[in-house]
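Complex shown without one protein chain; remaining protein chains in place.
We call the chains A and B, going by the order they appear; numbering starts again at 1 in every chain.
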Amino acid sequence: MTDPYRLISQTQAAYARAIDDDQLEQWSDFFADPCTYRVTSAASHRDGLPGGIVYCTSRGMLKDRISALREANIYERHSYRHILGAPYIVAERGSHVDSETAFMVARIMHTGETALFATGKYIDTYVIEAGQARIESRLVVCDSSRVDTLLVIPL
Amino acid sequence: MTDPYRLISQTQAAYARAIDDDQLEQWSDFFADPCTYRVTSAASHRDGLPGGIVYCTSRGMLKDRISALREANIYERHSYRHILGAPYIVAERGSHVDSETAFMVARIMHTGETALFATGKYIDTYVIEAGQARIESRLVVCDSSRVDTLLVIPL
Partner (left out) sequence: MTDPYRLISQTQAAYARAIDDDQLEQWSDFFADPCTYRVTSAASHRDGLPGGIVYCTSRGMLKDRISALREANIYERHSYRHILGAPYIVAERGSHVDSETAFMVARIMHTGETALFATGKYIDTYVIEAGQARIESRLVVCDSSRVDTLLVIPL
């Protein structure tokens, strides 16, 4: 399975599955180290602002984020369901692949109430090594600017 | 087309198309015989409960379910629209493939009113024979536990 498209498609499916199954401790394993993980809004992205509702630059920071989430536990229990489009391959540069992927995320509250929570796209750079694709850089561009204050579980 | 990933991807697209186009009489053809089709909630699944809002163990039972739906006709007319993620291949065991696939289903009422109806994932075992993938076992895990009473058309 060395076809980059397939590899990225499967990696994204695994990434979404880990989050939606509440296996958040696996989340950082999808990233290279160091890495970049940023969440921003389409408006900030369009205006060239760095954004950064969330900003992590290493696996350690990603892990810390999950630990904090597990310990704090002050938010109402909920889960996500990610649905991703096919990755659009923007460029292949040696072992690096740039891709963009549309997402919709539904949020399911403890009560069962379900709502469309976030839409947007991932702007990614993957590094492919030994048949594995890891995220070197993920910029999560949320279409709406309303999403930020509610953001607990990673997108 | 013997690549299991592609085969499952196309079979799932065909499955969703049959339901969403109201070709429900085709539904049972996507299954092996005997087979298992179960619908449960994430909470029941997590607690190891057998669940079973719906539970069928043969093509005949799947067909009966559709006949009942066609005859009863007491529910308000509506249709579904399934959007599926890429199948995540969990394991390949000879002619059997285990996969998981995220889904979102919108429900469109006769009046045109559209709402996000159900989200969750399929936990599937496919059997691949003569270039065809059939569902030997499908466990539909709905994220919300609210979905049950409204469930008429298959997920």
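Basically, a residue touches a chain if its C-beta (ideal position, glycine included) is under 8 Å from a C-beta of that chain, and two chains touch if they have at least 3 such contacts.
What you see is a predicted model; the values in this text were computed from it and never measured.
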> Of A:Ile89, A:Val127 or A:Val152, which sits in contact with the chain we cannot see?
Replying inline: A:Ile89
>> Using the touch definition from the top, which of B:Ile83, B:Val127 or B:Val152 touches the missing chain?
In response: B:Ile83
> Residues on chain A that touch the omitted chain in the whole complex?
Replying inline: 5, 42, 83-89, 100, 102-104, 116, 118-121, 143-147
> Which positions on chain B touch the chain that was left off?
Replying inline: 6, 9-10, 12-14, 16-17, 20, 79, 81-84, 86, 104, 106, 108, 111-116
